[in-house]
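Right, subunit A next:
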Amino acid sequence: MSFSGALAQLFAIALALVLAPLLSGWVGQCRAWLQSRTAPPLLLPYYMLRKLFEKDVVLAHNASSLFRAAPFVIFGCMLLACAIVPTLSTDLPFAPAADALALVGIFGLARIFIALAGMDVGTAFGSLGGRREMLVGFLAEPALLMVFFTLAMIAQSTSLATIVETLAHRELIIYPSLAFAGVAFTFVSLAENARVPVDNPATHLELTMIHEAMILEYTGRHLALIEWAASLKLYAYSCLGLALFFPWGIAPGDNILALAAAIPLLLLKLAIGGFLLAAIETVNAKMRIFRAPEFLGTAFMLAVLGLLVRLLLEVKV
Partner candidate 1 sequence: MDFFILMLAIPLVSGALLTVVGERDWAPNLNVVASLGTFLAAVGLTAEIVANGPRFAFGEQFFIDSLNVFFVSLTAFVGLTTSIFSGPYMRNERDRGRLSKPRLRLYKSMYQLFMFTMLAALTTNNLGILWVAMEAATLTTVLLVSLYRTPASLEAAWKYFILCGVGIAQALFGTVLLYFAAERVLGAAGNALLWTHLVDVKAQLEPTIMALSFIFLLVGYGTKVGLAPLHNWLPDAHAEGPTPVSAVLSGLLLNVALYAILRCKVLADGALPEGYAGQLMIGFGLFTLLVAAFFLSRQKDVKRMFAYSSIEHMGLITFAFGMGGPIANFAGLLHMTMHSLTKSAIFFAVGHATQKTDTQLMEQIRGLIRINPLIGWGLMLGTLAILGMPPFGVFASEFMILTHAMKHYPWAIPILLLALGVAFASIFGKVQPMVFGETTAKRLPHAPAITPVFLHLGLVLMLGLYIPPYLTRWFHEAARMLG
Partner candidate 2 sequence: MNAAIPLSAQLINLFAAVILLLAFAMLAQRRMLSLVNLFAAQGFCLFLATLTAAVTTGQSHLFYSAGLTLLLKVIALPWILYRLVRQLNIKGEVEALINIPTTMLVGIVLVMAAFNVALPISELSHTITRGTLGIALAVVMLAFLMMITRQKAISQVVGFLSMENGLFLAATSATYGMPMVVELGIALDVLVGMIILGVFFFQIRDQFDSLDIRHMEKLKDN
């Protein structure tokens, strides 16, 4: 690992840490605009994080060590995910580890910890949220995997770096399968990040929430870490989506200059992506929790279709 490589990797991680809350703030702001509300400040997530870090942690009496460890594990997982997703460059030191399957595994690990933590204290909402989270997860993961398989077939590799490399530096070819995979990926992202059609990040209505239900018992820096991890997850998914389906502008090398050149484009893409997310959330109503399987089933189906279309239309020409 060269020194500049390590530096670039650190830079990408730092950028993720900084940009992730900003992205959440931006989405919140867009949502407010679209819904004709007074927009909260763009930097609100930072204020929240600072406030939470300054507060003391209050723990339930029966909270186990798992409850205390979970925020750190989740945060670590999300940070690692952000590190291996090719956001700025496809040739960073962590790139060899950036396998699509490994990424799904990292997300899965974080999910298990958050669900366990939710159940740990033994409140009704925590276990309800945990169960729902696992339901969503068990439906979303196969769909996500199918999306990755479709892409892997195009690139002949499951390495994210290779996939993005292939997609970014190809001639302009229309892949119908990519369209299917893209829609499926959007569905999965919405569900995984607890966005509107499946969950509402802004709600505290007990019976409908999923993500919020699990973290009700968290306070102080634990809560801060979890909130930060959630925004990192959104950031990771957004960057992944952008890298896979709009890969232009991602630097192939690892020198700082190339990375710096990739930043403005990334910001622009994230801004547009965030706006679109807010638009999706505004246009759609949250669906009943029992519809979520159908929603994710559709995502899975689309991903499978993408794979089939790939097999039929694009292979063996």
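Candidate selection criterion: all candidates are chains of the complex that A comes from, given by their letters.
Keep in mind that, in the parts below, contacts are C-beta pairs under 8 Å (C-beta built on N, C-alpha and C of every residue); 3 or more make two chains touch, one makes a residue touch a chain; residues count from 1.
From a predicted model like this one, the values you see are computed outputs, not experimental measurements.
Here subunit A is displayed by itself, and among the listed chains 1 or 2 from the same complex, it touches 2. Only residues 171, 173-174, 176-177, 179-180, 183, 293-294, 297-298, 301-302, 304-305, 308-309, 311-314, 316-317 of subunit A touch candidate 2 when the two sit together in their complex.
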